[in-house]
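The complex is shown incomplete by one protein chain, all other protein chains being positioned as in the whole.
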Amino acid sequence: MKNMNDIQFGEGTFDELYGHKIIELKENFIRTEIEITSNLHQPMGLVHGGLYSSMAEAAISYAAYFTQDGTWVGVNNNTDFLKSSKEGLLVCTASPLKLGKRSQLWEAKIYNGDNLCAISKVRLSNLNA
Amino acid sequence: MKNMNDIQFGEGTFDELYGHKIIELKENFIRTEIEITSNLHQPMGLVHGGLYSSMAEAAISYAAYFTQDGTWVGVNNNTDFLKSSKEGLLVCTASPLKLGKRSQLWEAKIYNGDNLCAISKVRLSNLNA
Amino acid sequence: MKNMNDIQFGEGTFDELYGHKIIELKENFIRTEIEITSNLHQPMGLVHGGLYSSMAEAAISYAAYFTQDGTWVGVNNNTDFLKSSKEGLLVCTASPLKLGKRSQLWEAKIYNGDNLCAISKVRLSNLNA
Partner (left out) sequence: MKNMNDIQFGEGTFDELYGHKIIELKENFIRTEIEITSNLHQPMGLVHGGLYSSMAEAAISYAAYFTQDGTWVGVNNNTDFLKSSKEGLLVCTASPLKLGKRSQLWEAKIYNGDNLCAISKVRLSNLNA
C-alpha cells in the first residue's frame, strides 16, 4: 500500500475547484470533507446534487487508487439524494462492498451533521486486469 | 410553460463554477455544453467522473423546472461512464423516459464529438404532489 | 400498522412460484427466505440474477405495504450481484434508508450463510400522495 501521509486531491483538479479535502485514508476506508459555500449551490440555494455525486466519485476513486492493487476507474456512479443541505460541512465516508480483482463496488455516505444527505455506490473496473 | 429565452444556470451557482451553459431548452428537451478545461480534470488528466453526473443532474433538473408543472427535485442520479475525455466540448442532451405527476424519469447522453462519454438517468420527485 | 401475523406472499403469486417465504415482518424491517432449488438456476447452474432482484423487490414492497401509510409501488430496483450461489438458503433482510411521504428508499441484503450474495435498493412511490 502506498504512503498515504498528506495525500490530497492535487492542485488544479476539479476536486480543488469545489473544495474537496481528504481527511483520513487507510486500507478500505476514506473520509473526506467539503465546507459548503454558496458557489456549490443550485439556483434554489441548496447544495447541487452533482456535488454529492462528485464527492463520492472522487473519494472512492482515491481510496481504490491508493489502497488497492491495480488501476481502477469508475464505470458507474449511482447516488440517492436523501436530504438537502444549505450550509455547513459535508463529511463523506466510503468503504468497499465487494473487492474483486476485476471489478469493485464501494459505498459512500455523505452526512451534514447528523443528517444523511446522500448515499452513493460507485463501481470500479481494473484497467490492468 | 415558462419563457425560456436566454435561460442560464445563474450567477454564483455550482454550474457557473464548472462552466455549464444551456444551449437549447424546449418542451421535454434540453441541450447544454461544457468546454473542457484542465481544472475539470481528476489527477490522471481525464475529465472527473463527477462532472458528467453534475452535468446530467443540472440539465435534467432545469428542463423539468422550466417545462413541467410542479416543483421537481432529483432523488436519484445513476450515471454510467462509457468513454473518458481529456479536452474538447461536452454536449449533453436530455429528454424524459416517463412523465408522471409525482415521479419523472429522464435520461441524459453526454457526447464529446462522436464519442458517447456518459449516459445518465435522473429520477425527479414533485414536492407539490 | 396492519396485523402482521402469518402474513405470506399469497397463493398463485409469482413469489409462491419461486418459493419466497416471509419469516419476520415488523415496523421498518422484513426478513424473507428462499430455499434454493435447481429450477431457480440459470443454465450455468448458479442462482439466476433475476431471483435476487425479485426477492428484494417483493420483500421491500411487502414491508412498505404493511408498515407504511399509503399505497407504495416500486419505481426502481437496483441490484448488485456480489457472490454467486448454487444451493442452500437465501435470507433477505430489508429496512428503509429514507422514509418520505411521496418517495421511499429501502435497501435489501441477501445472504447465503455468511456470504453477502446481493445488495439491492428499491425506490417506492406513493400512489396516494
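Labels A, B and C are assigned to the chains in the order they are written; within every chain, residues are numbered from 1.
Operating definition for what follows: contacts are C-beta pairs under 8 Å (C-beta built on N, C-alpha and C of every residue); 3 or more make two chains touch, one makes a residue touch a chain.
The model shown is predicted, which means the values in this text are computed figures rather than measured ones.
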| item | value |
| --- | --- |
| Contact partner of the left-out chain, one of C:53, C:68, C:85 or C:112 | C:53 |
| Option from C:61, C:112 or C:126 whose C-beta touches the chain left out | C:61 |
| Contacts of chain A with the absent chain, listed as residue ranges | 75-76, 78, 100, 102-103, 105, 123, 125-126, 129 |
| Residues belonging to chain B that touch the chain removed from view | 78, 80, 82-83, 97-98, 105, 116, 119, 121, 123 |
| Sites on chain C contacted by the missing partner chain, in the whole complex | 9-10, 12-18, 38-43, 48-51, 53-58, 61, 73-81, 84 |
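Here is the rule we use: only the chains that are shown with their structure count from here on.
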| item | value |
| --- | --- |
| Geometric centre distance via CA averages, chain B-chain A, whole Å | 20 |
| Distance between chain centroids, defined by C-alpha means - chain A, chain C (Å) | 29 |
| Residue list for chain A, restricted to those that touch at least two other chains | 78, 80 |
